[in-house]
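Note that one protein chain of the assembly has been removed; the remaining protein chains are unaltered in position.
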Amino acid sequence: MPLAFLIPVFSFAACPLIILFQRWLPLRGAPLAILAIAGGFVVWILATVGFLAASADHPACDVSPITHALTCHFTTTWFDAGVPSEIITDSIHLNWGMLIDPLTIVLLGLITFVALGVQLYSLEYMKGDPRFGWYYAWQALFVAAMLTLALADNFLLLYIAWELVGLCSYLLIGFWFENPGPREAAKKAFVVTRIGDVGLLVGILLLWVNVGSFSMTEAFAAAASGQLSDGVITASAILLLLGAMGKSAQFPFHVWLPDAMEGPTPVSALIHAATMVIAGVYLVARAYPIFAASPEALMVVASIGLVTALGAATIALVSTDLKRILAYSTVSHLGLMMLSLGALGWTAAVFHLMAHGFAKALLFLGAGSVMHGVGAHGDVDIRRVGGLRRAMPLTAAAFSIGALSLGGIPILSGFWSKDEILLAVSHNLPVIFIVLTMLTVFLSALYMARAMFVVFFGTQGEDSHHAHESPILMTGVLSILAVLAIGFGWIAFNWPGAFDGFGTFVFYDHAEGFHFNVVLGVLSILLAVGAFALAWLVYVRRTLSIQSWRARFAPVLRVVENRYYVDETYQWVIDRVVLTVSAALAFFDRAVVNDVGINGPADVVRKAGIALRLHVTGHVYTYALVVALGVIALAIFWWLRSV
Amino acid sequence: MVPLLYFQLLGAALFGIGLYGALARRSAVLIILSIELMLNAVNINLIAAASYLNGIGRFAAFDGQIIAIFVITVAAAEVGLAFAIILRMYRNRGTINVDEINILKW
Partner (left out) sequence: MQLALFIIVAIFTIGGALGVVATRNVVHAALFLLLSLLGAAGAYLLLFAEFLALVQVLIYGGAVTIVVLFAVMLTRSSEYPRITDNRQWPLGLITALVLSSVLGAAFWLTPADADAERKAPVFTDLASSLFTKWALPFEIASLVLLVALIGAIIIARQQNVVVTDDTSPEGED
């Protein structure tokens, strides 16, 4: 377990090695990245075994007084900054450190596993790309940063990893930077998440100022013991949430995620399932002691989650691009996780994070397989493909499993995690929340059903004639993920003799078993099955037509199809406010800073130089004259001294 | 009996004339000639001092004269080199007027 730091280190090492030596390595160094992450996965297994065997009397472990979960802590000094003085009572201690608790363990498992799958899958998907080696280098760095983020025991290290994740997402989304689309998308992702990152940084600094340490443990202890004032706790919680909203694509920062699919599809799978977007949810879950101490912050988290979940679900319902549907689905489900966190459903949120991660990785890799099979690079318009079931049976099956799981069909993983969320919401939040959450669940099932039925069932579309099944490596990864999408949910239960259930392992404050509320369960089953049935009637049997509905709700539809004009609002703000201010600042910069501040001294020097160089005539006799003047001065000097 | 001061003033006057020539003339040859004047002014001074301050202070007799010999030696070498340079300058630039040669700058 103390060697858990190796999990990210392998991949960190792989990145520069691939960059430097890709020309001489087989397959441009891709096996190096895969070996690194596979090594990380093995270390994770060993660490997990070690963690499960450890108890509170392990020297590095104890039961946290706040979360009441077994927490292991390994840390080593990085450097001390500053000398203690009258003003600074203590130098600032900066540490490298790992905080290993159940949350870390499950998250590391998700990341290493999905990343391993994605990297294997990419071997086929990215085959023949001119920058194959670079792709794997950035993949390795991306995963390493995300793993570091999950392991970090202090906010500073977390922030470093956080920014590295942002950087790698920029590099990978814009991987095909020759085209304007990925370029713009990468910029958008970087800038939008950066807005949230500023909040995160300010929040971290606020905590540091008040706690006096970057250590998470100390910050949480201070928050739980009431050492911090309510204002500080709420403010820092909201600021941390701001960072989480940026990374986890919560309204109103969700705009970058749907565009992020401009990158290679396996990258989308990684971003949507195992890295990047879950960083935000992880941050809130990790910093939960701070949120839990502030009811207002929790309410904000829940509200933002609900708005995001509902809004994104409606957009997903009317989108026509397969990857865009999946992207908005991710936004919606991230909203659900946030909602769950806000509703004190901590375990449910983490559980959904895992279930969604596997399902979404499956769906995205399935979508990539569809693109690979159809031969499209970029967008897959679901109106132009259809009936791919016959040409790509394995992909169809895997995608359907992912869709059903995410849609909340019983016994698949997504069903259990979603039920837990519904339970938490109904227990701890006003009734309006549960109603809207139910609506989200219904919509979620509906758009997943729509995507699945239109693409794989129904009539053959015009683009699907030459479709073919993807290579074994891709379908193999899909199959493994499909098994997880089916079976992962079952670890929620208490399996006598083997496992006590997810809730007894990953919990906040107190262990909980699996609860099943019959009313909510039946209701959600009805909604999910109903949604799939409705979609079946509309898109496969075509016994129901949606044209009349489309006509009746045309204005609403237009708003939703334009994604609630969020992008347009941003554009307007940028055009009218940001650019105006920028123009003023640019003028100030040019007129005052540049012309006066920079060119001013230069001008003075230049003019002085012009004046001064007149004495440099280039004639020998002028110089001789100056020498003679010097001689006179020396003569007078010596004479006066000798007198 | 001529006082030492007279020789010294003669040397000072000769040096001033030489300096004026070195600073004011156009022709490089004339500048060299003026420098010779200045060297001679120094020599007069040295020999006068050697003659009048014989054995006074740290200087032994003749020391001033011997230094004057070295000055003459170096002056001879200097004249030889200087005229070689003037010759070169004349070949390369077609003139020996120093005010037409102003490349010694920025």
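Chains here go by letter, A and B, matching the order in which they are written, and residues are numbered from 1 within each.
What we mean here is this: a residue touches a chain if its C-beta (ideal position, glycine included) is under 8 Å from a C-beta of that chain, and two chains touch if they have at least 3 such contacts.
If you're wondering where the values come from, they're calculated on a predicted model, not measured in any experiment.
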item	value
Visible chains that the absent chain touches, using the contact criterion stated earlier	A, B
Where the unshown chain meets chain B, residue by residue	1-27, 29-30, 32-34, 36-37, 40, 43-44, 47-56, 60-63, 65-66, 68-70, 72-81, 83-88, 90-91, 96-99
In chain A, positions touching the absent partner	619, 621-622, 625, 628-629, 631-632, 635-636, 639, 642-643
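As a working rule, only the chains that are shown with their structure count from here on.
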item	value
Where chain A and chain B are represented by their mean Cα positions, the distance between them in whole Å	86
Chain B residues touching chain A - in the complex, by the definition given at the top	19, 22-24, 31, 98-99, 101-106
Chain B-facing residues of chain A, complex	613, 616-621, 623-625, 628
